[in-house]
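Excluded from the complex is one protein chain; the other protein chains are retained at their positions.
On to subunit A.
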Amino acid sequence: MQLRRRRQSRPAIRDFSRSARPSIRGYGMEVDSTDAEVSKRDRLVNNLQNLSVSDRVRMLRGMPLSVAEKSELSQIPCCSQLKYYIIIGARHSWYSWLNFLHSLQLWQVALKTVSGRFGTGVLSYFLFLKTLLFFNFFLFLVTGAFMVLPQAVHPPVLPAGRSSFSGLELLTGAGYFSDTVMYYGYYSNYTLRKSCRDDGGVQNVSLSNGTRLDCVSKHLSYNMPLAYFFTIGVAFFITCIILVYSMSKSFGQSFRIDKSHSILAMKVLCSWDFKVIKKTSVKLMSENISTQLKELLAEVNQKHVKNTACQKLWRLMVHGLAWTICIGSTTACVLKLQQSSRIADNNLLLTEASLLALPVVVSLINLLLPGLFNLAAWMEDYESPSVRTYVAICRNLMLKVSVLGLLCYHWLGRVAADPEDIGLKCWESFVGQELYRFLLMDFIFTLLDTLFGEFLWRLKVLKRRRKPVFDIARNVLELIYGQTLAWLGVLFTPLLPAVQIIKLFLLFYIKKSSVMMNCQAPRKPYRVSQMTTVFITLLCFPSFLGASVCVTITMWSITPSSSCGPFRELKTMFQAGKRWVEELEKDNPNLSVLARAHSYLVENPFFLFVGAGIFLIVIYFHSQVVDGQRKIISLLQEQIENVRHHLNTVYTALCNYEDNYKTN
């Protein structure tokens, strides 16, 4: 076999300028060694010019060249003066807009301080909080602009006997607040119209659909029920799209064909967290990495010690016991809740303060039971910290899902079904108030937990030597729980996103000061991108999906109250949309196609099932494709190994051949 040395088809890397190596491949540069550097650059410039402006900028920024070289490449050719000035002007205005957006960035300094001391793990909690704040801000803008503002400008006629403001309203949300724009019951069920200009004294006379009036402004009218229905629907739809998009993006980044082929190499080269600045944290991180490397070395060197059958049985028993404790305590709490909610129903209007009993009990459960789960996990003594985190998340999630499920059943199944039984005239406002109370109690208890859990260490009450560690998973789950409540409540309390915004704002500062003063950096390794993906998925799936299912059920099948709210006299809230389509058809017979399409497609549940089925099939196909690609990648890696092995053999054979040839 004759071996030919292949000529290098690429110039030696040391010939490039220092900061230009090692990789200019992928930028459309297939170079021969005969080309001079100048023509290389010309080719690169040509490639760049063929791209659109935004693509060009993105590629420029991603190149591993120095700024001086890049600015030479980014010169726009002077095709025509006018075009040149237009491009310059557009670029200038785009950058001014970006600058403005950037100056609105929230909490930059605070986040930098936290990440400087605790690293990317704890930072991910605060970034998640910031993301939730933006979701709520979006919701608030939409509901505020389309629901709250029009109704606030055209207040309806209120029933007599409104209670005056006493401080308790802020806690219970009832009393003075119950007849304000905060709750569902305040909203009118007719089209709001602007008042006539002759009637100077009468402000904002609104009509109901049937009666006629002398002067009516033809233009500015606002169909409140329709607006209410569509605003909620569209807000949820857009939130869904944003969530699914960020979830899939996060998945794409964090899902790797893991399987630990190069654990040690990855630990050495990829585990340093460059965000950490503080000296003690850096020292802690070094210690962590050393410990992990020593453990990995020990694992790699020794064979894994097999457990005897007896030990396995013992471990199984311990796990079983721990899970029994967790599930048992959850079930017990849920049953007790069911009982006390039934009692609360009967004593509803006793005193306003008694309304707070149920939220307090739920918040206590949410606070204390995870502690019990932690004890159970300590008893189980997991080896792998990531398994422990996942088990803790599972148990917490199970608790919160059961509690929320029970509450939804209680409100929608019992309170909504028979409101007169309990003596309620407006059950939607009542449910809205309940959600407000739950949200507020959740905040108060988180505050108390932070104060007592973390500040107590300072007073050395518990006599622990080391500072507590910030439990990222538990805190994120609490954020998700609060957000679920907010999403559940938007239909009944359009101002609930505003309350949630205030709560998240305050929470940020409280948690930040608590973390900075009282906690130490986490000792266990924390896989940030995987955890972030898990949390976004949890936000999308149980949380948002559950809330939207509840809202859909409410809109589709539950009878609204007959004496309050924008949907009174309708069989279901959904009828508002249907009625509007019928009116449109009456006014304009040409739109009958739309009406018929509406009645067949949207009202018929068959279409929804078919749509959902198609959606699931598409998802299934995509997941199969991803699976197949993953298999191909592992096959290719095996091939690379084989080729390497083959090359080694050939090389050894050649060396032997040369040696033999030389000696003979």
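Rule of thumb we're sticking to: a residue touches a chain if its C-beta (ideal position, glycine included) is under 8 Å from a C-beta of that chain, and two chains touch if they have at least 3 such contacts; residues count from 1.
Here, contacts and distances are computed from a predicted model.
A chain of this complex does not appear here, and its UniProt-recorded name among "Type-A response regulator", "Mediator of RNA polymerase II transcription subunit 4", "MKS transition zone complex subunit 1" or "Calcium and integrin-binding family member 2" is "Calcium and integrin-binding family member 2".
Set against the missing chain, the residues A:Asn46, A:Gln624 or A:Asn648 yield one that touches it, A:Asn648. From the options A:Lys278, A:Lys425 or A:Lys467, the residue with contact to the chain not on display is A:Lys278. From the options A:Ser71, A:Ser354 or A:Ser623, the residue with contact to the chain not on display is A:Ser71.
Shown as candidates are A:Leu98, A:Leu321 or A:Leu616; the residue that touches the absent chain is A:Leu98. Contact residues of subunit A toward the unshown chain are 13-14, 17-19, 21-23, 57, 60-64, 66-68, 70-71, 74, 88, 91-92, 95, 98-99, 102-103, 120, 253-258, 261-266, 268-279, 282-283, 286-287, 289-290, 293-294, 297, 300-301, 527-530, 640, 644, 647-648.
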